[in-house]
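Removed from the display is one protein chain of the complex; every other protein chain stays in position.
Chains: A, B and C, in written order; residue numbering restarts at 1 for each.
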Amino acid sequence: MLTEPTLAQSIRERFIAVRGATMRFMAPLTAEDMMVQSCAEASPLKWHIAHTTWFFETFVLSEFAENYQEFHPDFRWLFNSYYKSLGDMPEKKLRASFSRPPLDQILEYRGHVDAAINNLLTSSVNEEALRRIVLGLQHEQQHLELAATDIKHAFFTNPLHPAYTERDLITTEAIAPPLEWITFSPPAPGVVEFGVTPRAEEVEEFAFDNETPAHKRFLAPYRLASRLVTCSEYLAFMDDDAYRRPELWLSEGWDRMREEGWEAPLYWRRDTSASSGWTVFTLEGWRPLETLSETPVCHLSFFEADAFARWSGHRLPTEFEWEYAAVVANPAEGNWLEDGILHPAVAQGGVGVEQLYGDVWEWTQSPYSGYPGYAPLPGALGEYNGKFMSSQMVLRGGSCVTPEAHIRATYRNFFAPGTRWQFSGLRLARDGAE
Amino acid sequence: MLTEPTLAQSIRERFIAVRGATMRFMAPLTAEDMMVQSCAEASPLKWHIAHTTWFFETFVLSEFAENYQEFHPDFRWLFNSYYKSLGDMPEKKLRASFSRPPLDQILEYRGHVDAAINNLLTSSVNEEALRRIVLGLQHEQQHLELAATDIKHAFFTNPLHPAYTERDLITTEAIAPPLEWITFSPPAPGVVEFGVTPRAEEVEEFAFDNETPAHKRFLAPYRLASRLVTCSEYLAFMDDDAYRRPELWLSEGWDRMREEGWEAPLYWRRDTSASSGWTVFTLEGWRPLETLSETPVCHLSFFEADAFARWSGHRLPTEFEWEYAAVVANPAEGNWLEDGILHPAVAQGGVGVEQLYGDVWEWTQSPYSGYPGYAPLPGALGEYNGKFMSSQMVLRGGSCVTPEAHIRATYRNFFAPGTRWQFSGLRLARDGAE
Amino acid sequence: MLTEPTLAQSIRERFIAVRGATMRFMAPLTAEDMMVQSCAEASPLKWHIAHTTWFFETFVLSEFAENYQEFHPDFRWLFNSYYKSLGDMPEKKLRASFSRPPLDQILEYRGHVDAAINNLLTSSVNEEALRRIVLGLQHEQQHLELAATDIKHAFFTNPLHPAYTERDLITTEAIAPPLEWITFSPPAPGVVEFGVTPRAEEVEEFAFDNETPAHKRFLAPYRLASRLVTCSEYLAFMDDDAYRRPELWLSEGWDRMREEGWEAPLYWRRDTSASSGWTVFTLEGWRPLETLSETPVCHLSFFEADAFARWSGHRLPTEFEWEYAAVVANPAEGNWLEDGILHPAVAQGGVGVEQLYGDVWEWTQSPYSGYPGYAPLPGALGEYNGKFMSSQMVLRGGSCVTPEAHIRATYRNFFAPGTRWQFSGLRLARDGAE
Partner (left out) sequence: MLTEPTLAQSIRERFIAVRGATMRFMAPLTAEDMMVQSCAEASPLKWHIAHTTWFFETFVLSEFAENYQEFHPDFRWLFNSYYKSLGDMPEKKLRASFSRPPLDQILEYRGHVDAAINNLLTSSVNEEALRRIVLGLQHEQQHLELAATDIKHAFFTNPLHPAYTERDLITTEAIAPPLEWITFSPPAPGVVEFGVTPRAEEVEEFAFDNETPAHKRFLAPYRLASRLVTCSEYLAFMDDDAYRRPELWLSEGWDRMREEGWEAPLYWRRDTSASSGWTVFTLEGWRPLETLSETPVCHLSFFEADAFARWSGHRLPTEFEWEYAAVVANPAEGNWLEDGILHPAVAQGGVGVEQLYGDVWEWTQSPYSGYPGYAPLPGALGEYNGKFMSSQMVLRGGSCVTPEAHIRATYRNFFAPGTRWQFSGLRLARDGAE
């Protein structure tokens, strides 16, 4: 079955846009910067550039492009991340040893694959190939976010703490509106449909397998905070000795916190020259905390978000409370990667919930697991999401380093509860209608 | 408010029964046996004897018994397990250094506290004290199960592999009935109440805080296997090379399995003299696997249970699917600690689901978290359950080393997904009505 | 070749004395105490009792006693410590799981072996058998010292910190004499013979293989401190901020010290109720440091001894400087296990060097390696000493928990430089004659 040219054309435009966005983000960085792998969660940026290209080569070109010449025989296993069904791959921690192939060759690889995809999209193209390209673009956007996340950590680890950008866009003067509680009350009998079952005929209507299938859940009335928790609110929690009060913490969180010596969010450092006593590392470099007080607190582990919620007398929302609000409130705005701020921004106030999208990934109290009826994609792509469904928590809404077009109400991100290198914060929730 | 004598009397009888059961279990063991702590999950049995006594002294006698003389000033912190609000406690791994106080003194401590509780229960006693005693008995039953679990591991670790008992009660000849699928289909609109909200006036109607409150959930039709998975079924999974096929495993499970070198359930050892090629350690000592083929497989991690389910083409049930079945089917029987077999027994066949209770704890696919509206008990007792609500999975139904009176349909057990020392197995589930 | 009855008789008397000393040391301890293994270096005392018996069974009875009936077939591998040529053995850390065999059975084992050795020694006995028995007695004495060392650590680890003895023998009031420098100046050309080459015909003239063979070394003139370094001298080092001054430490020592949080010798704890600010754990329980100020400092790692020497402007002696002094000065006295103090005692003053023997093992600056021409014993006994000749340092002179008859001028003890659980201290040295 061949698709209409207009669909392929539309996907081709997105392909160009998404692939271009990745390279635009890399512009201020050197080949040396792209070698750094500064924590177990991170990869060198050079690897991200190669791996996203590998994804198109492996899952699209090698299966659907006639006469495709693979760029380099070793790249097929070299840039595999974790797809065990495709064979062995290098250990993740070895990625920092990939000085060869040099960046130049990887850029050539990228050009080679881009041309072949372009070629495919301008000829008669199989519908499954189109689906795979759409998946590859979502994948690319995830890695673009990871690149922003990883280079922040790399520069933080570098004792000189270079800045990614000299631009000065982080809001520092606005005041966040007072926190209000917004009630959500599903109609009787309280059964709501969540997730999505993709319509086979709508190729561009993308969802990851972990968002599927659409299914029913009972949802009791609840309230959500109108905005995210701010740095100054989090500082009050710290000042209330929270990092030394075991009753506020999950047991696993307490142990982790002590083991790693946490006493503030990641990227906060004590600084006696700041009036707040703290300075915060951003992609613009260090900023005194007092200039960021009203911005959403960021780079929290789930354990810290959960402890804050307990301390505040409230709780984290479930991922379904978040999704229902996103569907009902249907907010249009967010602070995205494209805004170029690369840091969460102060809430603006107004009616109802804001900051649902962008700014920071919102930790929910929902462990990451498969929806009723969940089935992973067939073949190696089945390893994309499903095999991570243990000991992780769901986050919702995207962040200030997420590409805008990447997110939707049903989107589920997930991280182990002790990770903090991603742009993660929280919104409070409580039971019942007002 | 004083309670009627009959309630206190009834609780006094349970107190005597439950406390006696603990000591009866210890009868074949020496003071030296009770010193062993053979893995991070386990404690020495001597410690269990002391800690359960400590629980009554700390949460009942010191608060509610007039003129109570504490047995020893150091015992208040020495035998605290993990209640951080009560102050510091010794590290868990140090419990193996408690050669002093000697067992004799701990037995004296136990007598002292038993007498004081008896005294309290035969005088005018506060209702909250009664609640605490009921909680203390549930706590004691949990530790009796842990004692059985821990001594099995201790004897397995001892290179001589002594047996706990010379009795020969483990069923070895019966044949398990064929597996059938039993359909459960909640009436429209599919909203079912789970958990329980305790009635304040019914002191003996006990539930842990993690079973509360009663709350609604949507439940779609599903089918449960009529019995537990057997050793011979599990052997087929192993023989299908399952421990070397990454596509069957959660990523975290695969890594853990490789790291710890799992190739069979815990307590299975290769043995060329057995026709099955395996021998299994039980509380009766080693048994060739072929004599246990039809018994439920036991001492699986969640990762193994989950991989088996995936391999079989089915899935693990949710904890709510289990609970609904337990309520609807209302099964009366189980293989409990009191049966003295101390190993899972072969299913007997019949109509509907069997083995829901006893035999093995059934891993569910439900991560352990708080129910909507969940609130921990006030004070130090709030640390009993709530602080463990991360990175653990729910198990249901009790095991062959659980005291019968301990379990109910709403009971939630929980362990980290990689633990195997407890008596844990699985039952299969699948979507939809037949 | 058969030996004369008088030699066998003499060895039989020593056998009875040495074996009896072990059991006398155990008298105040319970079977539970003998289960504890509180650090990687230590073993449960029950294991020491069994292993020393195993040594006689394995290396004497099974080879030289006609018709010897072994006590239990499993004991041959169960109580092997580290002799790999004899086959596999349990991992050292599992010794704490040996609740079975019970202590009673091990005592029976001991009686069985004692009777068989007695029998052998009262019949015609092979000379090699006698040599092995003499070796076994030296081995037993080493394990008696280890038992004292291990139970001290076990009781220190127990949060109740029980005392081994209620006797009150630790000297607390004497004053150590001022430190003097004693010159040693070997005659020209400075070549001295060290170590010993055993005379085959003198069976009782025992030396471990690591003390052999006699060989020459050049030794330049040097001075030794007249006595050991005291606690008050060590406190001055601590008060001079020594644990925070990297220039005083070997690099490996600095890292180890930081990693393990050392800020004083092992067994010292801060105590604001003591005028010195410190309290010290002994086999008599806690003692305020001010009552021990003049006693030799004890339970130091090599790194601490070395740092102290550097701080003082002097150095540690070589093992040969110690040995030459021991031969020349030929001191007769020492504070030994038999004295029952079980703690280093204050120096008494007088002419020349004192405290060379007993009190504390003296760290030397000599790495532990084989002497020129060194050859291990043949067979499994070759594993006794030789295989540990890397990354360890030599200590000389015995300690307050060494049996008096165990030591000689050529005796070489050895430990890894970071260990502190043994009774180890130091004596200063410097170059040149006065």
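Basically, a residue touches a chain if its C-beta (ideal position, glycine included) is under 8 Å from a C-beta of that chain, and two chains touch if they have at least 3 such contacts.
Here the structure is a predicted model, which is why all the values come from computation and not from measurement.
**Q** Name every displayed chain that the left-out chain is in contact with.
**A** A, C
**Q** Which of A:N158, A:S275 or A:Q348 touches the chain that is not shown?
**A** Counting the whole complex, the residue in contact with the absent chain is A:N158.
**Q** One chain isn't shown here. Among C:G111, C:G350 or C:P372, which residue touches it?
**A** Only one listed residue reaches the unshown chain, and that is C:P372.
**Q** Looking at A:L103, A:L219 or A:L235, which makes contact with the chain not pictured?
**A** A:L103
**Q** In the complete complex, which positions of subunit C touch the hidden chain?
**A** Counting only subunit C, the missing chain is touched by 82, 84-85, 189-191, 215-218, 220, 246-247, 249-254, 302-303, 306, 365-367, 369-370, 372-373, 382-383, 387-391, 393, 417, 431.
**Q** Under the stated touch rule, tell me which residues of subunit A contact the chain that is not displayed.
**A** 30-38, 46, 74, 78, 90, 94, 96-103, 154-155, 157-160, 162
One rule holds for everything that comes next: only the chains that are shown with their structure count from here on.
**Q** Report the chain ID whose CA centroid sits closest to the centroid of the full protein CA set.
**A** Checking distances from each chain centre to the full centroid gives B.
**Q** Compute the distance, rounded to whole Å, between the mean C-alpha positions of subunit A and subunit B.
**A** Computed from C-alpha means, the inter-chain centre distance equals 38 Å.
**Q** Approximately how many whole Å separate the CA-defined centres of subunit B and subunit C?
**A** Spacing between the chain centres: roughly 47 Å.
**Q** Report the inter-chain centroid distance for subunit A and subunit C in whole angstrom, where each centroid is the mean of the CA atoms.
**A** 60
**Q** Name the residues of subunit C that each touch 2 or more other chains.
**A** If we look for residues of subunit C contacting two or more partner chains, we find none.
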